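Note that one protein chain is taken out, while the other chains of the complex remain in position.
Up next is chain A:
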Amino acid sequence: MTEQPNLEARTEHPARPAQGTWQGRADPASPPHRTRRRFLTYLVAAPTLAVGTGLALDGVPPAAAEAVVPTLPAAADLVDLGDVLILAGAPTAHLLVLTVGEDGTVTFRLPREEVGQGITTAVAMLVAEELDVPLAKVRVQLDDARPELLFNQFTGSSNSIRSLYDPVRRTAAAARARLVHAAAGRWGLEPGTLRTEDGSVVAPDGRTAPYGSLTAAAASRHLAALTATPKPESAHRLVGTPTSRIDARAMVTGRQRYTLDLDVPGAKPCMVRRPPTLGGTVRSVNNERAVRAMPGVLDTVVVPTGVAVVAETFGQALDAKNALDVTWGPGTVDGLSDDGIRARLRAATSLPPITLPLAEHLDAEFDFAFVSHAPMETNSAVADVRPDRAEIWSALKTPIVAQQTLAKELGLPVDKVTVHVVQGGGSFGRRLFFDAALEAAQVSRASKRPVRLMWSRIDDTRHGRMRPATHHKIRATYGLGQVLGFDHRVAAVETDFRHGLGEILTATAAKLPGGLGNAGFAQTLFHTTVKSPYHFGVTTQRLTEVPLRMPTASWRSVYSANTRGAEEMLIDELAARMGKDPVEFRRTFLRNRAQRAVLDKVAAEGAWGRPMPAGHAQGVGFHEEYKSRTACLVEIDATDPRRPRVTKAVIAADVGRAVNPRGLEAQLLGGLTDAISTTLTAGLHIDKGLPLEGSYSQFHYARQKDTPPDVRIFVMPATGEPGGAGELGVPAAVGAIGNAYARATGTRPRRFPVNFDVDFTPFPR
């Protein structure tokens, strides 16, 4: 433990209030945190990373009685992307900041982004547990960009709880130890005789000292050498129990503040007119004067992505944007449409010649459309750029990369660019990028005023980033009741990972197995996430990327939704070929007991095999990733195959240790809805260089009428460390829904979403 004197710490890392308390900046001379005595905890001991521990089990051939052809561990079985991110974050894990105020409030500055996944609640639970304070006393602030955190301010890859579980508990344990020692000093008692309870230190004789009364003494340098160990998990009373969100009340009363709800003085509404094709550029603006004369319009500015209008209200900015007459230059994929893209994907990969001519094989091809992230809050940012400094507010999962990029764009030193991370209205991968922040900064600089920039829904759907389309060729080779080989070739339109992940992978390359560090980022990401959970003999999964300059980004569960979803559908066909029931088949070939346990759970709770009326069917899927595993059983009503509805879902998940089972259930529910949408109805048609879809009336993300009125989710008992959970639910549900639809309709769907007509008149370009 090292002591950081308050003022010095303030100077180095001023605690710029995050979202929720940002009004404090209106009076920078006396921010509230300087008027309060408090102490900071900096933890020195970095968490340990046990790379590969316990995973080798998966590679052990099963007992002879099971008689399956074993599959060697894949890269992701040994080191997955989460391990890489934990490794990258470890050197700076001691820079976490926890503060205890004189009122006994505990504030933790979270270097991650909250977009609905519930990490602020889970982290508050960890802090409350370790410090023995009521949850209501814990505040979690989203940290501004802190470049000293290097790779430890990245929110993605289902990694927040995995990477923070240990460091947060250690930080809070260190704070508790200091508070106990401060009380011991006051009372002249041995620290070992004291306990902590309900925000106070308690002496054997019943005397209590509230934490708030101990903060000054606890900040003493004399306590600098203290070491502290987090509680054993067996002593946890809050962690592991279903807990409601700490921000739930703000959300149901309309008090939760998103980027465009902030009152940054003088910041004016701003919207951008975008080109008729992806990546198009501005040649000329032909009616600038007329548009500037429109009611409420303050300015128009050409930026690399289009023409921005600044106005008094968003309504006026939207009218003016629509009134602009712009001559556009060509885009990056003009003329390219779905057919051409699919042809390129199909041509990009092929299965090798059949090598076991005496064995039987099952080949299948699958196609998945582009999908918008479509978060409810469109791309938005507030920017205040001055000649010598800049301040940005936005929902950002990679704020350090955003800060560096903005500094370069604006020609400012990095420390002159303040980047505030604001809680986001959904992400699903979209907010790994900071397109709106960059645009807002460009407009603010050119217009010489602070702006609040918002993308229209149509622009967000058409020009916002999307999940790339993919094509899959899969071959299963089998004979004598065994699966002898499994070969899956994936072709995908290139996914943009230029949000700092490349730097993380480069920095950790030496720790990756099998020379993966030399592979391209996409290859590394594919091979550290995608793996088969089955003993299918010689198993190959390969990715080929087709480089097209389109705005793409990871979408919840990245490659796994399509890759593993397609595999789960092929497995049902394979089971049928081999004369086995889908659940029994999976049980036979899964590699270990934990995997079979979640499958058995849904089969039992969902009454697998119960009789269903004509046009109805059950379907099942399994997925394992990020040290977690899940099974999903759905029932579908496809009596009208054009309007199928998932009527029931039963999900079981084993994430090692759920910090907040209620939050985990929410994530699995969201993953289910994502799978219902992308499997049955939601996708983007690319037509001559632009998506046709422009709003939720056209991009058919599920609504209440499309979702099951009966959902049962089971969280398996804790067995170890927390695994990843945010993306886990999607791939198994994709497989289950595809399988249920196939069984209900007697068809084998190969293209997703299944019902994907252009049933609308597109908006003008």
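Heads up, the rule we're going with is that a residue touches a chain if its C-beta (ideal position, glycine included) is under 8 Å from a C-beta of that chain, and two chains touch if they have at least 3 such contacts; residues count from 1.
What we mean here is this: contacts and distances are computed from a predicted model.
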Task: Per UniProt, the name of the complex member that is left out, chosen from "3-oxoacyl-[acyl-carrier-protein] synthase 1", "(2Fe-2S)-binding protein", "Sarcosine oxidase subunit alpha" or "Iron complex transport system permease protein" - done: "(2Fe-2S)-binding protein"
- [ ] Please pick, from A:A216, A:M376, A:A604 or A:V758, the residue that touches the omitted chain in the full complex.
- [x] A:M376
Task: Contact residue for the chain not shown (choose from A:R289, A:R610, A:R642 or A:K705) - done: A:K705
Task: Options A:G82, A:G101, A:G118 or A:P582, residue touching the unrepresented chain - done: A:G118
- [ ] Could you tell which one of A:G315, A:G481, A:G609 or A:G746 touches the chain left off the display?
- [x] A:G315
- [ ] Decide which residue listed in A:E148, A:D198 or A:D263 touches the omitted chain of the complex.
- [x] A:D263
Task: Touch residues of chain A, complete complex, unshown partner - done: 115-118, 244-245, 247-258, 260-261, 263, 269, 295, 312-316, 318, 374-378, 424-428, 454, 456-457, 662, 666, 669-674, 676-677, 695-697, 701-705, 707-709, 711
